[in-house]
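All protein chains of the complex are present and in place, except for one that has been dropped.
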Amino acid sequence: MSPERRTAWAFLAPSLVLIAIFRIAPLIWGAQLSLTDARGITPGAFIGLENYRELAFDPAFRDSISNTILLIATLPVWVCFPLLLAILIHQGVPGGRFYRATYFFPAILSSVIVGSIFNTLLRRDGAVNAALKLVGIAPTDWLGSSHTALLSLIAVQLWATFGMSLLIFLAGLSTVPQDMIEAARLDGARLRHLVWFIIIPALRPIIEFVAVVTTIGILTSMFGLIYVLTAGGPGTSTTLPEFLIWLELGKLNRPGYAAAISMVLFALMAGLAWAQIRIMQRNADV
Amino acid sequence: MSKRLLSIPMALIALSCLYPLFFALNNALKTNKEDILNRFGLATSPTFENFTQAWTRSHLSDYFLNSVTATVGAVLLLMLLASMAGFALAILRFPLRHLVFIAILASLMIPVQVVLVPFYKTVIAFGLLNTRIGLILSYTAFFLPFSIYLMTSFYAGLPRELTEAARIDGARFWQVWWFVMLPLGKPALITLGILNALYCWNDVLISLLVLQDKRTLMVGIAALRGEYTTNIPLLSAGIVLAALPIVAIYLIFQRQIVNGIATGAVKG
Partner (left out) sequence: MKYLFAATLALMGSTAMAEELTVWDWKSGDPAAASYIAAAKTAFEAAHPGVTVNFVMQPNDQYYTLLGTALSSGSGPDVFLMNGGAQAKARFGALTDLTAEAKGLAGLPEFSDGAVVHALPITIQGFVVYYNKKLYADAGLDPAKPPTTWDELKKVCEAIKAKGAAPCFAMGNKEGFGAEFFVSSLAASMLTADEQAAFAKGELKWSSPKMKAILQAFVDTKDWGWYEDGANSTAKFMDEYEMFMRGEGANTIGLLSDVAHWKQFGDMMGAENIGAFRHPAPDAVTLAADGGPMMPLAGGIGYGVNKAGKNVALATDLVKTLADAGPIAAFAKDAGILPANPAVDTSSMSSPTLTTILPWTTSAAAPMAHANASAAELEALHQQSQLLLNGETTVDKAAAALDEVQAKAHAG
């Protein structure tokens, strides 16, 4: 084996062992569970793809998938908003250091605190409606109406977590060679040209990373806010697969069925991530 | 001039981000009754009773050490392993490289909820239940895919000449990693450290499963939410206490994510 290969495997080995034991093996175990009718604490018998067939006809699951599609459609905002702020801070907007310090704070606090603030702000008689009334807009029950609940939830989660993507972008921006930027500046390039032709191409792997990680994040870590803000309702309008898994596991005691939902969620995320990576790499080759 | 104009929305966002801290601190100073009757008002007669109660009677002081051990242990391990693996995947050429990368990416997408039961059984099988080392290894395993992916993306974005220059100078591969990539990776490693510290520190589910007797801080705080009622002032006090270390770490280390590398300096 060449030294390059030897080094590579030696460097990867500890990580691969940990991931195989604690992540991959349980996944295979979970896939097995999804083929059983496990209920409560009984292990359950093998029932083939019955759980998946049931899923196809489960209205709550179908609603959760259409909610997911809407959620995914907002992905560009999740990536562009922190990217834009990171570039502005990187390019030395006045007060940039202060913004860099504060934008991360919502991410630090528990969803309980964030939730109880927005619960009250978004109420029918809350501050948001009071402000809208001043400009003549009729009040809306943001979290209680099927039309606005999911979008409100998305907005709150975006606000609460954009600081993390911002931080990653800032780290990525530090790899953009400063002399290139300076040279372009001297040639009289405007900021948007700078962003489009130098910063974004140099940042491509990081943008891809943030897009993939954000996709996974919004599909697997919104439980805290859903639980506090809407509890999946009204109806099923804010029920996401992740919440459904919790419901089936913790409340309805059906681990087999919950495992089947998890497998679908896993496949969905893998598909999305694959598509994102393909799109980005194609763009890069052009 | 357009930059000045941008300052207004940016400052507004900054204000909104500061508000929750103020909200938590303000509520932590109230009594439960005052909070129910007036949640958004200023604390009229501030009391530190909630902090003492959270710290002593709710045993958060006992849990604090468990959280520190698990977080520090896992974050250091993560930084080391992720930097090594990221270097291997982004810089070195070897067969199955793509496959390994895809496997790691795939493991990133496994929802924690799905693996609860099998994961728990694995922890028991290795005799790691109720051990701190078990929690450190679990955290490392759970946050490794994300960390490796970040380091790989970061290293992939660095100009290739950096490695090649070092190789031409006769450095071995591990020396390239140690002397070139580790120092260059500092911004990403610090970002990784901050994010992983946040994930580990705020985690409830994994530590709930692994440490069932000696709890971590966030589990203790999550347990403060009752079946029906939540004593918001007490919870706020707990959350403020728990957030302080993370705020401090963030404020200290985010300065290290400096703007821009000077490629020339490294080459020379």
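Labels A and B are assigned to the chains in the order they are written; within every chain, residues are numbered from 1.
Criterion: a residue touches a chain if its C-beta (ideal position, glycine included) is under 8 Å from a C-beta of that chain, and two chains touch if they have at least 3 such contacts.
Not measured: the values here are computed from a predicted model.
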Which of B:L158, B:V176 or B:L209 contacts the chain that the document leaves out: B:L209
Per the touch definition above, residue among B:P95, B:G127 or B:G170 touching the missing chain: B:G127
Among A:L247, A:A260 or A:A273, residue touching the chain not depicted: A:L247
Touching residue (missing chain; options A:M1, A:I41, A:V135 or A:L186): A:I41
Residue in contact with the excluded chain [from A:L85, A:L122 or A:I206]: A:L122
Hidden partner interface residues of chain A, rising order: 37-43, 59-60, 119, 122-125, 141-146, 149, 227, 230-236, 246-247, 249-253, 255
Absent-chain interface as seen on chain B, which is shown: 33, 36-37, 57-59, 116-117, 120-121, 124, 126-131, 204-205, 208-209, 212-213, 215, 219, 222-230
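We adopt the following convention: only the chains that are shown with their structure count from here on.
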Chain A and chain B, separation of their C-alpha mean positions in angstrom: 16
Residue numbers on chain A that touch chain B, as the complex places them: 3-5, 7-9, 11-12, 14-16, 18-19, 21-27, 29-30, 33, 85, 88, 90, 93-95, 98-110, 112-114, 116-117, 120, 159, 163-164, 167-168, 170-179, 181, 202-206, 208-209, 212-213, 216, 219-220, 242, 245-246, 249, 255, 258-259, 262-263, 265-266, 269-270, 273
Interfacial residue positions of chain B with respect to chain A in the complex: 3-4, 6-7, 10-11, 13-14, 16-21, 23-24, 39-40, 81-82, 84-85, 87-89, 92-95, 97, 100, 103-119, 121-122, 126, 137-138, 140-142, 144-146, 148-150, 152-154, 156-159, 172-174, 177, 187-188, 190-191, 194-195, 198, 202, 218, 221, 225, 230, 232, 235-236, 239, 242-243, 246-247, 250-251, 254, 257-264
